[in-house]
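With one protein chain held back, the other chains of the complex are shown just where they sit.
Now for chain A:
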Amino acid sequence: MEILVEESNVQRVDAPVTVRYPDRITLIRGNHESRQITQVYGFYDECLRKYGSVNVWRYCTDIFDFLSLSALIENKIFSVHGGLSPAITTLDQIRTIDRKQEVPHDGAMCDLLWSDPEDVVDGWADDITNKLVVELEKIRYGLSLVQPHLDSERCGNVAAILELDENLNKQFRVFDAAPHEARGVPSKKPAPDYFL
């Protein structure tokens, strides 16, 4: 928590980021790092079932409040979980957000974590925002190459990482799920109490 408190809303990241430098791993917040969403999509239930109380869930969601909202890679690439916001035209505006709270239902902080890229971008005419838009476009193009592989669950279990080298050249790495033999069988749990 002490480490996260010190971080800015726009966390500076140097490329390349690899696990050889574990003290240089940066996590930014996504829309699912929230009390509301974790109660809907299962993390709350998982904690309750695994640990018998909601304390673990509570501690985790408390920590989420401290996660940074975005990252800036080598001062050139802006990285955020969701997208842009009509309330934000400069990075400094992001820096002034009081992020240490549950993800709000609207406003700048909500938009950064929730908004989706659209094909048509209009409205926010501004140099810096345009640069952000252009970078987003490039990343989206890259994503479109991997999109067919990312329809997980129904079509397969895959993940993707965007890798940047020292010169900020982009490469997508796509991972398939480990084969069943390597995964092991999940341990059988007793049926929920309703069935006793």
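Simple rule for what comes next: a residue touches a chain if its C-beta (ideal position, glycine included) is under 8 Å from a C-beta of that chain, and two chains touch if they have at least 3 such contacts; residues count from 1.
Rule of thumb we're sticking to: contacts and distances are computed from a predicted model.
Entry comment: the absent subunit's protein name, as recorded by UniProt, is "Serine/threonine-protein phosphatase 2A activator", drawn from "creatine kinase", "Acyl-coenzyme A oxidase", "Serine/threonine-protein phosphatase 2A activator" or "pyruvate dehydrogenase (acetyl-transferring)".
From the options A:25, A:40 or A:54, the residue with contact to the chain not on display is A:40. Those residues of chain A that touch the chain absent from the view are 39-42, 45-46, 49, 147, 150-157, 177, 180, 183, 185-186, 188-196.
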